[in-house]
Every structure is written in structure tokens, then in C-alpha cells.
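Let me begin by handing over the structure; questions about it come next.
Every protein chain of the complex appears in place save one, which is left out.
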Amino acid sequence: MIRAEVSPASLHLAARDRSVAQRVSGVAYWPDFTASHRTMPLTPNSVNVLRLLYLFDIFAVVVFAVSGALVASRKRLDVMGFMWLGVVTGVGGGTIRDVILNVPVFWVLDPRYVSACLITAIVMHFIAPLVESRYRTLLWFDAFGLALVTVAGTVKALDVGTPPLVAIAMGAVTGCVGGIIRDTLGQVPSVLLRHEIYVTASVLGACTYVALNGVGTTRPAAMITAFLVTFIVRSLAIAFGWSLPVFRASSQQGTDEAQT
Amino acid sequence: MIRAEVSPASLHLAARDRSVAQRVSGVAYWPDFTASHRTMPLTPNSVNVLRLLYLFDIFAVVVFAVSGALVASRKRLDVMGFMWLGVVTGVGGGTIRDVILNVPVFWVLDPRYVSACLITAIVMHFIAPLVESRYRTLLWFDAFGLALVTVAGTVKALDVGTPPLVAIAMGAVTGCVGGIIRDTLGQVPSVLLRHEIYVTASVLGACTYVALNGVGTTRPAAMITAFLVTFIVRSLAIAFGWSLPVFRASSQQGTDEAQT
Partner (left out) sequence: MIRAEVSPASLHLAARDRSVAQRVSGVAYWPDFTASHRTMPLTPNSVNVLRLLYLFDIFAVVVFAVSGALVASRKRLDVMGFMWLGVVTGVGGGTIRDVILNVPVFWVLDPRYVSACLITAIVMHFIAPLVESRYRTLLWFDAFGLALVTVAGTVKALDVGTPPLVAIAMGAVTGCVGGIIRDTLGQVPSVLLRHEIYVTASVLGACTYVALNGVGTTRPAAMITAFLVTFIVRSLAIAFGWSLPVFRASSQQGTDEAQT
């Protein structure tokens, strides 16, 4: 696999980087880069890209874990409650995705994701009020995490060979299911039941990737565009308080009153 | 596999129908028919049976998606909420069944089930009040869907080689878990906690199939009988407001009051 003219130094580099690539195959699973490892020697540049993606990946999980810990804080749970909600929110979406796709669950292969969630939860147990007071800042980090894992989930599903529609669903599942489990376990109103553009941003990003991939765009370009679509839509929703219209038929009010 | 005397026309038919058979292996998974494809040429008749089963299958998923969309409507969700609850209710039971059986999830192989749920959810977003006003009609369709997927789930589990008791559980899971997830995510009183004969009808149907299969009845006969048992029990429960008795011991009231 490794070309003959490779110097010992770069061989060592390649071996170390394959392990980076392997780790990267967790949430993010950027197979374009990992695949290229098999056929060409790694340049220091591509190694840095891999490292960056892996860091982004961990960052997204940490941001989700923070949102889980905040629910634990509002419910005044003990540190164990912080850890459960942190881990479940951090890795829940990717877990459901991997189970549905019937592939090994990413954090079973690479426990650093769980470690990151646990450390986040323990730290949050002490600084939750501080983070709570900077809630709007957190929303922007969450938008970044949502955009990142949406793209990662979509790419992973397509690479496993699912049809485009299923890949879009998997992107949304990776992005949103962690939050849904968090709200269900924490027994707070679910993100599903709020009129925010959250799931919508995720679905639009996943559609963008699948569409660009379908018309033959290169993978990095499609990934960056899809990331930006998710992030910008979600950001605009945060900034301007956007929500989707709720359909209200003239006859609905009567029906609802009859039920209540 | 294909007999030598098959004419080009029937070959084309067989190829097209194998793809029908493959699709049918989703929720319903009618392996009796799909297996026969491998050893004998398809008659136009068996093709029509396959098509009918596939249509029934999609119909059951659509009926479940409608019940999910109605919860979205009562909670006044946006179209994205309709889509989530529609898809989760439509394919949730079969998904849990496939994950527990460790087989590929049916809608990952055939995304038409998800498409059907999504289209249903979008249409429901506009006509929910209309459907709500015909709620009793919907109950009958739901009984039909329950009966169909219960049989399908039981057959699929037995074919994977599970013990009879597990197959009965899988039939009930396929029939009922979609509704349970719908009620949990929608944060409404769960079908589990209501005193309706819903799960019971599903379990009775699954038991019927396993019993008939055990005494050597042909598969179509066992399937039709199990379907009718589920449908009739559920229908009678709807028509007469049947429910199972709740055990109340003389000492229970005191205990409950002490707890409340």
C-alpha cells in the first residue's frame, strides 16, 4: 500500500496518521481523507486537515454534552445525572444513526468521545450557572455542532451505501436525536415540540450535501457548502427568532376545543 | 435458477418482479412468495399478490404516519414536527424489531416507506382538521394497519429463526412500538397507559400465527387467520368500547391513597 520511495520518517508519520484517520471515523467519518491514506503518502497538510476534523468532531460532541448538562443543572441533578445527560446528549444521535445503519457504534470504537462528554459534564457540574448566563453564546456553538454532525452523519450514511433519502434522514438523526433524548429523559418540553428552526436547518444541510453529491461536486466542496447552509439557516433563526408557520385551518379551533 | 423454457417476455417479467419481491421484504417480508421466485417462474397471478402485499404494507405505514401527524396537529407543530412524528410513528415499530433481530432496517433498504411517511405528513399538515373530524374512520384503518404489521413482524421474526415467544413479542413490537414512541415524543398519554384493547389484539394475532404455524398450517392460511383475529378483536374493542379489567384488590385503594 505504501509507496516504495517513502522515507522512514514519513512512514512513521503515515502510521501515526492512519491511527488519526481511524479515530476520525467516529462521528465525522471523513472517508475521502481516510481513503486517500491507502493509496498515497500523507502530506503534512492532509494530516493537519485530519487533526482539525477530529478536533471539530470532539468539539461538536462537547457542545452537545454542555446542552445536556444544562438540563441536568436546571433539574438540580447530582453529578451522576450531569454525566448521564451529558453522555446521552453528546453521543445519542450518532449512536441511533450507527444502530440503524447496522455499523459499529462510533464511541465503542473510540472512547474519547465518551471521555470528552464525561469531563464536560463534571466541569459543568461546577460552572453550570456561569454557562447558563452566557446561554446565547452557547446557542452559536450549538449551531456549529449541529452543522458539523449533520454533514458527518449524511456522509457516513451515503458511504455505507444508503439511498439519498435515508442519508438525509440520518443527517437529521445525527444532529437532532441527542437533543430529543435529552429532553425526553430530562422530562422538559422537547426540541421537537418547540417552533424553532432547528431540525429544519439540519434537514436543509443534509439535502444540500446529497444534492451536490448527486451532481458530482467534489466531497470537500459539498461538505463545506452543506455545513454553511445548516449553520447559516440556524444562525439566522437564532438571530431573528425565526420559526416555521403553523397551519391553522378555520375548522381547527373548534376541533381542538372539543378535544380539550 | 430460471427454467430454460422461459420466454424472453416472462424473463423480463420475472426480473421486474424480483425487484417487487425485494421491496416487499421490508415491513411485510412475505418470504413464502419471495422464496418461490427462486425456484419457479412467476405467474401473473403471484405477481399481483406480491404487488397487493406491497401496497398493503405501504398502506399500513401511511395509516400509522397519519396517527403520528394527528398528534403533531393537536400539539400545533410546524411541518417539520409533522414529518418527524409521521416518520417515527410509521416506521418506528419495524425499526425496533429489525434492530433487536439484528437484521438490516427495512426502510434503509427501501426508502419508499420513508417517502410515504413524509408525503403523508406534508399532506396532513394541511388537512389534519378534516381527518380529525373523521377520527372514527381512521380508527378502522388503524386496526387494519395494526393487523397487517403484526402478522408481518411475526413472520419476519420466525423466518430469522427466533423462538416462538420472541416472534410473538416481535409481532407486538412491530404493531405497537411506533405508537408508543409517538406518544412519548409527543408527550401525550401513552397508548400503553390507556385501557384499550390495542396491544392485546396484536398479541392475540401473533399468538394465532405462531400456533397455526406450529401445527403445520400453510403460511397463507395462517397469515390470513392471524390477520383476521387481530383485526376483529381490535374492531370489536373499537365498536363496543371494550377494555381489559383492571385488578383492584381490597387493600390497594388504601396503598394508593397513602402514596398520593
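Letters are used for the chains, namely A and B, taken in the order the chains are written, and counting of residues starts over at 1 for each.
The criterion applied here is as follows: a contact is a pair of C-beta atoms (placed from the backbone, for glycine too) under 8 Å apart; a residue touches a chain by one contact, two chains touch by 3 or more.
Computed from a prediction, not measured in an experiment: that's the story for all the values here.
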{"item": "Residue among A:55, A:80 or A:221 touching the omitted chain", "value": "A:80"}
{"item": "Candidate in contact with the missing chain, chosen from B:108, B:121 or B:169", "value": "B:169"}
{"item": "Selected from A:114, A:158 or A:177 as touching the chain missing from the view", "value": "A:114"}
{"item": "Contacts of chain B with the absent chain, listed as residue ranges", "value": "99-102, 162-166, 169, 180, 184, 189-190, 192-193, 195, 199-200, 203, 243-249, 251-252, 255-256, 259"}
{"item": "Residues belonging to chain A that touch the chain removed from view", "value": "73-81, 84-85, 87, 95, 99, 102, 104-105, 107-108, 111, 114-115, 125-126, 128-130, 132-133, 184-187"}
